[in-house]
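FYI, not all chains are in this one, though none of them got moved.
The chains carry the letters A, B and C, assigned in the order they are written, with residues numbered from 1 in each.
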Amino acid sequence: MAEFSGQDIDCIRGERRVLSGTGFSLQSGHALILRGANGAGKSTLLRLMAGLMRPHGGRISWDGTDIADDPAEHNRRIVYVGHADAVKPALSVIENASFWAELAAGSGMTASEALDVLGISHLAELPARYLSAGQRRRVSLCRALTSGAQLWLLDEPSTALDADTTEALRKTIEGHLASGGMTAISTHADMGLAAAATLTLGPASGVAA
Amino acid sequence: MSAVSVLFRRELRLALRQSADSVMVIAFFVIAVVLFPFGVGPEPNMLARIGPGVIWVCALLAAMLSMERMFLGDYEDGSLELLVLSPVALELVVCIKVAVHWLTTGVPLICAAPLLFVMMNVPEEIWPVLLWSLLLGTPVLSLIGSVGAALILGARRGGVLLSLLVLPLVIPVLIFAAGAGDAVLFGDGAKANLMLLGGILLGSLALTPWATAQAIREAVA
Amino acid sequence: MLHYFANPTRFQRLSRRVEPWLLAGMIVCFAAGLYLALFSSPVDYQQGHTVRIMYIHVPAAWMALFCYTAMAVSAAVALIWKHALADVAAKATAPIGAAFTFLALVTGSLWGKPMWGTWWVWDARLTSVLVLFFLYLGYMALRDAFDEPGRGARASAILVLVGFVNVPIIKFSVDWWNTLHQPSSVLRMQGPTIHPDMLTPLFLMAAAFQLYYFWLLLVRIRRELMANRVRALRHRQAAAE
């Protein structure tokens, strides 16, 4: 029963204060939905959670120990899917997907299973250069499915996805939570997850428990 | 299968499939060298005189051209931050990328060199020394280049900036490497030069991966 | 006229009929040319037997220039009249031309060793032929640097046309910069200046090379058209699914 939490986090980007005094806490089996207007700081918070940036104030901790203490350990716990889909145009869809799967060497599903779940297995051999926006997005989402990581950090995962795929994604996330995983998702369109706490960011960021 | 080999095969595949393909590097190398006779005129003995230097400078520039993309692609499409987050140590990732870069640029350069020796009619007796100098020198170019390639992430028009950062650092390599030829011609053997090159290689092997990894961490933060 | 042959099926029928004749003519010319060149042609008083290299070198060099010109013409046709066949012709010509250029370079430098005492000199013609070789390489490299075949075709067509300026430079380089290399002594306004006993085998070999080129061209074009047809079939299937 792991716990991932942050207390009064401050973050400054480009000489401007993005987050101040934000806090959150997340238990396994639960989801944290980040809402807020554009520029509220959702992506920033997710990057902080991933350990890509250090907060200028406050601390982010896993089971009470600051994630900065052992980054390698934290990296094994998380998977991060950001605005930028790390999809190589020159590689085929399956090559893209299986690379990250093998690199993480986690207990998640295999690359081809993930392609199946996201409904692009028929494109497996296609160079990613030929993908449409939503197809690219699905390829980058494969990373979460294959990683086997405990904490999924998803930045607007349903962007560019059609209704069916969004639904499939929701189911997958539910499954991940049911198996004791946890996730933090930034989104503008409510995905209707059960067991989800919502943290609304904005000029005055509140605290969600 | 081990993460290292996974990474290695991916890098190699990408290098061969998209970025500065080895054939291209050779082509640029040859053409750049070929430019000089046009520029400075065709007298054979003068060409022989400047040959080693020209060849080394062009090898340097060819390596440079392909260097910019070492991390840029991964940076722009977000792969780099994921590699930082990956369980593999970033220093190791860097070493792999450098190794692949050398395999796909340095080695082809070495293979193409003899052809250019003929064209610049470099005296036969210094061929082996020059080849040795390339063998020891080109990995240094890839290593030092990786630092520059990591430093320019984010800065636009990388190519030129990269050359700016790297060229001064590799001048010693150039001096000893191109000097090796003369050393042989003027009696005193090239052992010293090659030893020095080897030393530089070991030194940069020991230091650059950390510098590069750090630069990358800064870039993705 | 062009449009008449544009039709692939008609072209296939035609080329199938022509190819054997080309092949036969080529063999005859090669046989005769090689015999005359190697045995019955006079030995050059200063060059000795090395002069016989000429019978390979010169035709090869001519073909190197000819192929690029042919490529440029078909590229232009392909760009302006959107001519599928012309494009295929350009694609098929490139490697052949590159091969001839390489042959000219090799035979030339083989000849250069005895004549000039070195494999390579930075002589205007030699280097311009080298540049021509690079242009061929560039064309082929650009052609297959794209995933969408069409893109590569059009991009490389533009490149060929831009690069065409080089051909006259090669042809006349020797006259512009006086260099080691022979000035044109066969293809000139004032008529040839070398001995007819050398001229006949030279022309026979040239003819043989030409025929060889056209034969290979037709074969390659036909293969390419086959490939295109297969691709078209795949499209229909994709549509059907």
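Just so we're on the same page, a residue touches a chain if its C-beta (ideal position, glycine included) is under 8 Å from a C-beta of that chain, and two chains touch if they have at least 3 such contacts.
Because the structure is predicted, anything quoted here is derived from the model rather than measured.
Overall stoichiometry of the protein chains across this structure file: A x2, B x2, C x1.
The working rule: only the chains that are shown with their structure count from here on.
Averaging the CA coordinates per chain and comparing them to the mean over all protein CA atoms picks out B as nearest. Here the CA centre of chain A is 38 Å from the CA centre of chain B.
Between the Cα centres of chain A and chain C there is a gap of 58 Å.
Contact of a single residue of chain B with at least two other chains is seen at no position.
Considering their complex, residues 118-123, 127, 130, 134, 137-138, 141 of chain C touch chain B. Taken together, the chain B residues at the contact with chain C in this complex read 23-24, 27, 31, 34, 37-38, 41-42, 44, 47, 118-119, 121.
Of all residues in chain A, those touching chain B in their complex are 50-54, 72, 75-76, 78, 80, 82-91, 95, 99-100, 102-105, 143.
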